[in-house]
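I'd like to ask you about the structure that follows.
All protein chains but one are shown in place.
In this document, chain identifiers A and B correspond to the written order of the chains, with residue numbering beginning at 1 in each.
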Amino acid sequence: MRTKKAKAAGTPRARISRDGSVSFELSVKREGLEPILGAAYLLTDRAYASLDGDRARLAVTLRPKSPSCDLKALSEVFLRELETQKLRWAIAKNNLPVHEFVAEQAVLLANGRIPPPSPPAPAADDLSEEQRREIERLIAEVEEEIKALNQKKLLSDPNKIRASWEERQEAALGEPSPTQEERPPARALGGP
Amino acid sequence: MSRLTSLPPGKPLRPGHLGAFNFRDMGGWHLLTNDWGRHLRLEAADFERFLSGGIKPEDPLWAALRQGGFLRDQMDFNDLASSYLRKNSFHWFAGPSLHMVVVTLRCNQKCLYCHSSVVDPSRTDTDMDLETAKRTVDFIFQTPNPTLCIEFQGGEPLLNWPVVKFITRYAQKKAEAARRRLIVALVSNFSLMSEERLDFLLDHHVSLCTSLDGPPELHDRNRPFLGGGEAQGKVVAWLERIQRRCQADSSRRAYLPGALMTTTRFSFPFAREIVDLYAGLGLEQIFIRPLSPIGYAKRVWSEIGYGPEEFVAFYERTLDTILELNRTGRSSLMERTALILLTKILKGEDPGFMDLRSPAGAVLGCLAYNYNGEIFVSDEGRMVDHEGDPIFRVGHVAENDWASVLDHPTTRACVTASVLENQPMCSQCAYKPYCGVEPVFHYETQRSVFGQTPSSPWCVSHMGLFDAIFRRLRDPGASAVFEEWLARDQCRWQENDPEPAGEPQGGGRAYAP
Partner (left out) sequence: MRLEIDPQEPSVSFSAPKSVYSQDGLRIAAHVFATRAEVLVAKYRDSYAVTLKSKRRSASQADLEALAGEFLNELLNQEYRFLVGRFNHKISGLIVTQVLLAARGGEQAVKPPSEERSAEFQAAVAVLMKEAEEEALRTMPKRIAPQGRPLPPAPEGG
């Protein structure tokens, strides 16, 4: 269990300068490149943000646009945004395959390649006794199948959509995670 | 916190088990949404339990979270794909349906904010001539959408009446031959309307819309006539006249005229009076829209403009006035911005509003044709050209075909720039499933079609509008009014109009000019 001091040591500290700016030294590995850029970016409506450093450590400096802006409050906002960005990016990475899959499914649906979802089943009150018994029998059969499938760890998830990003990375067995150097070059915009 | 809002500090999280969603702190409660258009309101404590993985199947919230697609291991992909498809139905549209034809730049008014950058009525060199008009219609019919809407704009279109008539008749003839659905609309200040012109327009099923900014002291200030004179009285008189004619003929009831208001700084003290005027005239809808600093309006922004927060405050005041009238039964007036947002939020459908699509409707949903045959991504793009920057011009009716307009680099840039997945802040915003960005607006205000969202006035105002609607959805009284509006919404009535395109009713009448 981490001590309070150790925990505090992991929290980025704000350094308020006499020149009217506040800066943070951030570990890219601990905080994540995307959350760092994201938190700085979100505050460009009220501050000028500059970045310096390397792949391991980034220094973010915020200089308020308005001279009346409280630097301590600004630093607290940045740190809160940083934590929030970590969650937002974790959700985005974990669920990127979901987004892509559903968009692809929508295209297939639009082109008639897959059937539309079934209409909802009739309300329970509308069912006859025979229908009710049949449904209970089917439910019991399906429950048995699911138990068997779970034991074999075969979910209907051929693309591991439901697996988290971390689980898929682990399953990749030694494939390195993408790093900044490996990113493909930026695309140029079309223009007249 | 930032405008995206942030998490309460120090709360436990289990991101590995969370499904796909964006969230927004609404002050005491949280809004969850996902890319498939589902939304859910959670009280603060429930949101924290959700984030920490504390919602179990026996929890009352579990069913709602599952239904919304917010539980990672309970997602019905087919159902979500179906929602996505319905919400983004325009992704599958075959080209633009709205074609704005500027038949002249001449106008007899000099509105303070006029985007259209009008010219003096003597400038007949800015009238669309017949050959250009014919080529414009021919080009429109090259675009593949089975439903076409030709909307006459200007200047004041009635100043080029022969061309308005020609385009209407020629287009209806082509529509009949090609078995395509055609809607024709006219946006006019009504000051040059006459009974004979009205006969023609009604007989040819032309929808009519005018500008009505508010009571005379406001409207006449915003929209003075060249040479003076009271404009508002004429607008109101013709509105009432056209309403009476449409109501007297059951076949014309679907063509009741509409009115639009433009908000300037001078509108702010008149929220109540504007609403009372629209309600008193029996108009079905009012559309509270912000003024954009585009084209000519950019030059005079310091005199007539305002910040996005000011507009949102005005919008909320006006909306509350309208809701109060509805709740007390004194009027059934609907507000169009609310209708557009509610159609997306509650019905999960696309309301056909070009500016709130991802990608935006520029070229894909609409085109603007200048009097000289030049084609632009939108009417705003045409206004930018009028101020000397041709960047949004994508072709000419006599020189280009539809494929070359679609392949134009500016088209591609506008499409790419307005996909919200490419916008850093938008891609994380709770309003992403319902919102959109406008490349021309960002080019004019931030010098880039992508813009810079944190400081974008577009973002500030639209976030404010969504906040206003979602907050009012929590109020049962307001929510009931919204549901009633959605049930009544006529925004797609023309698509359901059984009247076929082609020859007018009672054909063969001679129309005097």
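The rule we apply is simple: contacts are C-beta pairs under 8 Å (C-beta built on N, C-alpha and C of every residue); 3 or more make two chains touch, one makes a residue touch a chain.
Everything quoted here is computed from the prediction, not taken from an experiment.
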Omitted chain's touching partners, listed by label: A, B
Among B:Phe450, B:Phe466 or B:Phe482, residue touching the chain not depicted: B:Phe450
Touching residue (missing chain; options B:Gln153, B:Thr263, B:Gln423 or B:Ser461): B:Gln423
Contacts of chain B with the absent chain, listed as residue ranges: 90-96, 121-127, 129-132, 134-135, 138, 141-145, 160-163, 165-166, 169-170, 173-174, 177-179, 358-359, 363-364, 371-373, 398-399, 401-403, 406, 412, 415-416, 419, 421-424, 427, 446-448, 450, 452, 455, 513
Absent chain, residues of chain A that touch it: 33-34, 37-38, 40-41, 44, 48-55, 58, 61, 63, 65, 92, 96, 99-100, 103-104, 107, 183-189
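By definition in this document, only the chains that are shown with their structure count from here on.
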Chain A-chain B separation of Cα centroids, rounded to whole Å: 32
Sites on chain A touched by chain B in the complex: 38, 41-45, 77, 80-81, 83-84, 87-88, 90-92, 94-95, 98-99, 101-103, 105-106, 108-110, 114, 116-117, 161-162, 164-167, 189-192
Complex contacts: residues of chain B adjacent to chain A: 1-4, 6-7, 9, 13, 15-22, 35-36, 51, 72-73, 75-82, 84-85, 88, 91-92, 391, 409-410, 412-413, 416-417, 424-425, 427-428, 449, 452, 454-455
